[in-house]
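The complex appears here minus one protein chain, its other protein chains still in place.
Up next, subunit A:
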Amino acid sequence: MAAPTAAGLCPRLRAWLPRLTQVRWSRYNPSFLEPEVNKELYQKPFNELSEEEKEKQELKAVHPIKAAPPSISSSVFSDPMISKFTNMMMKDGNKVLARSLMAQTLENIKRKQLEKYHRAPDDEKERVECNPYVIFHQALKNCQPIIGLSNITRGGKTYQVPVPLKDNRKRFLAMKWLITECRENKHRRTLMPEKLSEELIQAFNNEGPIIKKKHVLHKMAEANRAYAHFRWW
């Protein structure tokens, strides 16, 4: 059940209850379906569709469809992870700047890897990964923590209990650590694309401060494994 809505309350009371009332919700009727952005699905002839897909198409004929948000696109170059990372880097709604920084980061990664490629001896050339998207995804995967800590209070004392994390939370933590590391712990005058590309390449090779932070979290979880019984889910 959703949290109580603030529809009937006056603005002063609504400002006073930020935790108890919904701040962000959708005005769509629940009968509205999500839009399908995948172009390949529409190019398939009707006979080749599987049973589920046929059912979905028939369902779409009777239900209204929500408008597609401007952030998703059906182009081959769009990547939801990269969009999410760009949004997290964005400050004060300056998407243009965030997107250009992201493009420069990927270009930097490509340049560094190409340099490494041309410097490497012939037998090692195949092992150098030049695709910046592959490096980005692998680096994020390497940075994701496997287990997290959550505060649980028992008998007045709060314990840090090791807890499995959801996929969304893992991805968010990896991206957040990357961005905060680049913003805070680097020299003031280095540009963001430079710092980010350096961090991403290091994370791709399983080294660097973010991987260390992940290991510290794992070590703390391992140290507190006796409290794992405090979980009730």
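The rule we apply is simple: a residue touches a chain if its C-beta (ideal position, glycine included) is under 8 Å from a C-beta of that chain, and two chains touch if they have at least 3 such contacts; residues count from 1.
Please note the rule applied: contacts and distances are computed from a predicted model.
Enquirer: If you had to name the missing chain as UniProt does, which of "VANG1 protein", "VPS33B late endosome and lysosome associated", "lipoyl(octanoyl) transferase" or "Coiled-coil-helix-coiled-coil-helix domain containing 1" would it be?
Expert: In UniProt, the chain excluded from the picture bears the name "Coiled-coil-helix-coiled-coil-helix domain containing 1".
Enquirer: Looking at the whole complex, which of A:Tyr133, A:Phe172 or A:Phe230 touches the chain that is not displayed?
Expert: The missing chain is touched by A:Phe230.
Enquirer: Touch as defined at the start, partner being the missing chain; which of A:Ile82, A:Ile135, A:Met175 or A:Ala221 qualifies?
Expert: A:Ala221
Enquirer: For subunit A, which residues reach the chain that was dropped from this view?
Expert: 1-5, 7, 30, 142, 146-147, 162, 164, 166, 206, 215, 218-219, 221-222, 225, 228-233
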